[in-house]
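Quick one: the structure is below, questions incoming.
All protein chains but one are shown at their positions in the complex.
Let's turn to subunit A:
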Amino acid sequence: MTEDVETPPATDGARLEVEDVAVSLGEVDVLEDVSLTVEPGEFVGLVGPNGAGKTTLLRAVSGALEPTRGSVAVDGAALHDRPSKAASRLVAVVPQDTTLSFSFDVRTVVEMGRYPHRSRFSPPDEDDRAAVDRALERTRTTRFADRPIDEVSGGERQRVVLARAIAQETPVLLLDEPTASLDVNHQVETLELVRELVSEGRTVVAAIHDLDLAARYCDRLVALAGGRVLEAGPPEAVLNRDVLAAAFDVTAAVTENPVTGSPTVTALPDADGAPEPARVHVVGSGATAANVLSRLTAAGLECTAGPVSGGDVAAEVARGQGLETLDVEPFAPLGAGDIDAVCRAAATADATVVADLEVGAGNLALLEELIGTPGLIVVERRPFAERNHAGERARSAYERCSRGAIESSPDAVLEAVREAADRATSSVLSATED
């Protein structure tokens, strides 16, 4: 044990440089040439499916696992060459598995975070006690500081382990799924705290399972799959359909979370067996239209939407997917030009979906124009009576519209589009035969 306690605890930020780190377990390469640089005051999230190598990467960085190749440096000096105590004054780790089966009280466990700061024969000093108290306070674990660690809940235990890492007062913090066993309120609380530590200048790398939380709190994301870095960059750049498809083998819709403004990922059912790319126009607003748009784009269909107005969920989804939209002023009556444009879009599309359209005086004319459009699909979640603000004339127009259309629900909209496309093809065929 090296007793080099003279080195003051590093409180300033430190740059973490991971260069070409590879880890092989036997014949299997679990990590291949991963490089990553994290600046002080930066929060990098590792995302990727189970078995992608997130935990392995963290363990290789911390030195818990000896990398087969590559180097890890903190502030330019190789981390793994340092004596254990010195290394532990630079990097603290919050592991994923926090099962502790003995009855130390919580404060004693947090106090263990001070281990690298103390020499063998010196009792804990004021600094140690202050650091422990602060760490308990910040993780809101002071309340049960005297309870045995094996008697607190899983979520509380995870916060205690975070407190221990905070008490370690290192410039670099590695977290492996810090929110895995927490309730939703504590997840946010914990990540807000991590964010706070980052703003104090700490360098943080965390494996985070929840893509939405990762996007919301991290400055940069690194998507891992099969032990390789698939993509790295700001959350908006990493969380796109292609990366998600490659990493998680899933079709997903990425939209902007209206509350936090960060990307939100919604995994969708597998789109295998969808028809050849077809173009679909979606008329409608609100949740149903948004849902329909997400499903169709996720299935690889080309979509257009309109009329939409800003602030609507469907408009958000369309914008998030980069779709062509027909924008109109909210609550204003549609002009003849707008109606023409919608009809043209509908006529050239392979199918047109009318999704829970709210009908008022302003867009009644559009509904009437849509009657008889080939490949029309009506998706209903709410009964029309609730959506009708234009009386008997609207009711009759909607009825005539629905008569020639395929009636469907958001869940079945893909099948409906396929059916509409089939009908269109067969009608073209029969037309040529005539």
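Just so we're on the same page, a residue touches a chain if its C-beta (ideal position, glycine included) is under 8 Å from a C-beta of that chain, and two chains touch if they have at least 3 such contacts; residues count from 1.
Definition applied: contacts and distances are computed from a predicted model.
Q: The complex has one chain missing from view, so what does its UniProt entry call it, picking from "Cytochrome C oxidase subunit IV", "HEAT repeat domain-containing protein", "Cobalamin import system permease protein BtuC" or "Response regulator"?
A: Per the UniProt record, the undisplayed chain of the complex is "Cobalamin import system permease protein BtuC".
Q: With the missing chain put back, one of A:G45, A:P67, A:P95 or A:G320 would touch it. Which one?
A: A:P95
Q: Which of A:P40, A:P116, A:P235 or A:P410 sits in contact with the chain that's absent?
A: Of the candidates A:P40, A:P116, A:P235 or A:P410, A:P116 is in touch with the missing chain.
Q: I'm checking contacts with the chain that's been left out. Which of A:L25, A:A64 or A:A267 qualifies?
A: Touches the omitted chain: A:A64.
Q: Write the list of subunit A residues that the hidden chain touches.
A: Listed in rising order, the touching residues are 1-2, 59, 62-64, 83-89, 91-93, 95, 100-105, 107-109, 111-113, 115-116, 118, 120-121, 123, 146, 150, 164, 168.
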